[in-house]
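What follows is a short report on a single structure.
One chain of protein is taken out of this complex; the other chains stay put.
In this document, chain identifiers A, B and C correspond to the written order of the chains, with residue numbering beginning at 1 in each.
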């Protein structure tokens, strides 16, 4: 960390600051600019806030040189993490596709979609049992009953299930029955939830928050890893910007940026990322070309009757064709 | 709601859509544009998603004409809501100032700050016992012990306490001991939490999320109100934009916009909104001039030693002078 | 256009508004909601601002149903525009790659890069002669001399040249010597410039502004087309968001969105869109998979010595390998 001082600092003030730094266990080095005096700190600064020294009157600003995340950092863990659920893998060089409806609505619906996406080559089944909805008056998901239906679909198709956990009250059930626990975008900085889920040591799909930077996503993963869960897939699902033609702005550059910064696998959600079913195909292909390890795609047998997110769901037929194209693009960009 | 159709729609497709609308209990009206055909829906559309009809192939897009919030809507509840905790009020035309440290750190600290801010005219004491921190390695707050210290400070000063609730595990304790429950920005769309807190029927300070629109803030309030809690203060605390000179961009226009849309009182947080202690004064005064009902300000006796947010905390001395200025600006803009 | 009225409007006020609408040549239709009264306007509203009626006290808000752009609108011009400069095409189903250095620096440099990119299959040569720089103290380009060097490079390689026009003072020279005139992101809403350039009736590469929506980009194209220039390629080059890991956020969803809204070809700039040379390859491939008609890529023979944008330039060797991959991805997504 580098602490930039204001001009014309009183020597006793600077001595006080230096003393404080030393008392925290750092070594301090003087750095001279032309019109600027700086102090460089050596030692483990990962636990320090950038603001720690901003409290001192004589400090102009501070500069963090290194990342605050350690366990998620490729610098210290160069090998790719591969998530493996009964042979269904994310991060091993294959293209893992997670597919299914926004919400579980009935046994018939989830079984029908699960069979269709399995047949087309999906590796995981998604489906919401507990739904975060921006209106208290909207359909809130089937809850435990939805979870039971997902289990039936898993037993019929062999697809591991991915579903969202919204609070700590269902931790036990999710630990027992869910294969990959999804943390939704709105909960990415729900630190109480991250702390508890981290202790379960299960595979987790962690979605990037609408207004969260790539570094904050990695810090959220760090919470989960500090709790003992290391099988984490990071999910880019669009950020909030001024553009309104799409529901969110899918930040595909985040894929190669994350591949450089972390060893964790990266999944892209073109359904939430765009909000329009007809944008799902081009953005799924673009994500594949950008180097994503997986995709999560909303598929519904009758999108125009879906209880949730029908506008961004594709039909099993469209999904089937898309899977062929994904395969072709994945081969085109693979190094062999 | 208005549903805009694509050009050259097959009559049987349009008939199917109309039938569906009628089956949901709406009356349907044809609206003709020059190159556009639209269907207008009358009936209660507040429970409808804008996307409900976007699922139909023949629909170009849909337009929501009315707000989805009812209980929070000034259109239906024209009179201002006034929160009253033992005579300490927010929304009655006075300027309610909530002040105190980011985190409770010790009995001595919280008592000292509480006495200082009470003496300067603060109406409520703030202080974090449970802290949402972006790093798992940072100080996470004193927890229950911090809550006990806040209670001591309340008994010594008479100031009601405002403190953040992070998850459902502490609902009982907060119900019993906290005067105003704060929902933090990162939990504004933690719908599980909103649902449970709403049932407590206690005063709530609801902070706007970093990437949330004014309408989404009102929908979050609607969650709390649908649960039975009507004493809600909305808090503008800065949104995330491209500008990095400040920690967030304080959206003061939200104050008059909210005053028009809702009857709930509006509080502004210039500390989190800017992230720099020297910007707290000008933005506190600006918020007052913009018509805010209250302010929430971080005050620390020794900011340079604070365990959290020291960079944006002001000293009791600065706070004291600021209170005088706030008073003068409040008088200047009051209609009398 | 739909004009939503406030509740409880005085009849004479409404009559006055109606009269005004009729006087502007529109037909007016009543639309009834449950708690809302609206007026629907039929007629050509493309010349109207959404705010035109917002001036009336009794108007709550107005809703624009149709786009303001006509000439650029695929609704009225369904066939793809193909730009053809001596057989070098953009928009014909091939993948047009525009490559070259950020700035022309010397004859040796531009000739060397031009030959390299031509050999690798680029269709156009880019190179800045006049440079928009955020600091008045930075290198501002070689000016006319740079243009002369580009002409030499064109004569040696046969590649048409694409270069940026910054103001009206060079219109004549650009008209005579430049094949495709680039309007930079910072000038996308320099309407004086758009008006003049539109009159030249030359091919134009129009870059999206950092903070401009897709609709505003189309309105800027409309300016050029209203002047008589119809061969316009739109360029997505990243928008400004809160994320700082990349120089801008490349909005690849804009590609399929634009393909739907307009008949003009779409080019993507992964160099400015990311700001980092090692992100150019994945984002170039992603843009190709998303359906772009072309790419514009910064290539420099010695990036570490470039006078401008060296950080985001790739070497001719990296470019050569990339061209092979672009070809493979383009084939994978083409329908045949």
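Quick notes on this one:
Going forward, a contact is a pair of C-beta atoms (placed from the backbone, for glycine too) under 8 Å apart; a residue touches a chain by one contact, two chains touch by 3 or more.
Values in this document were obtained by computation on a predicted structure and should not be read as measured data.
The residue from C:9, C:42, C:63 or C:211 that touches the chain not shown here is C:211.
Touching residues on chain B toward the chain that is not drawn are 211, 213-215, 239, 241-246, 249-257, 260, 273-274, 278-279, 282-283, 285-291, 325, 328-329, 331-333.
Mapped onto chain A, the footprint of the missing chain covers residues 2, 4, 7, 29, 31-36, 38, 40-45, 63, 65-66, 75, 240-242, 244.
The missing chain lies against chain C, touching residues 46-47, 49, 51-52, 54-57, 68, 132-138, 166-169, 186-187, 189-195, 209-211, 216, 219, 222-223, 226-227, 240, 275, 303-306, 309-313.
One rule holds in what follows: only the chains that are shown with their structure count from here on.
Averaging C-alpha coordinates per chain and comparing to chain B, the farthest chain turns out to be C.
Superposition of chain B on chain C using C-alpha atoms only gives a rotation of 180 degrees, nearest 5.
Averaged Cα coordinates give chain A a centre that lies 31 Å from the centre of chain C.
Between the Cα centres of chain B and chain C there is a gap of 39 Å.
Rounded to whole angstrom units, the spacing between the C-alpha centres of chain A and chain B is 26.
Under the contact definition stated at the top, the residues of chain A that touch 2 or more other chains are 211, 239.
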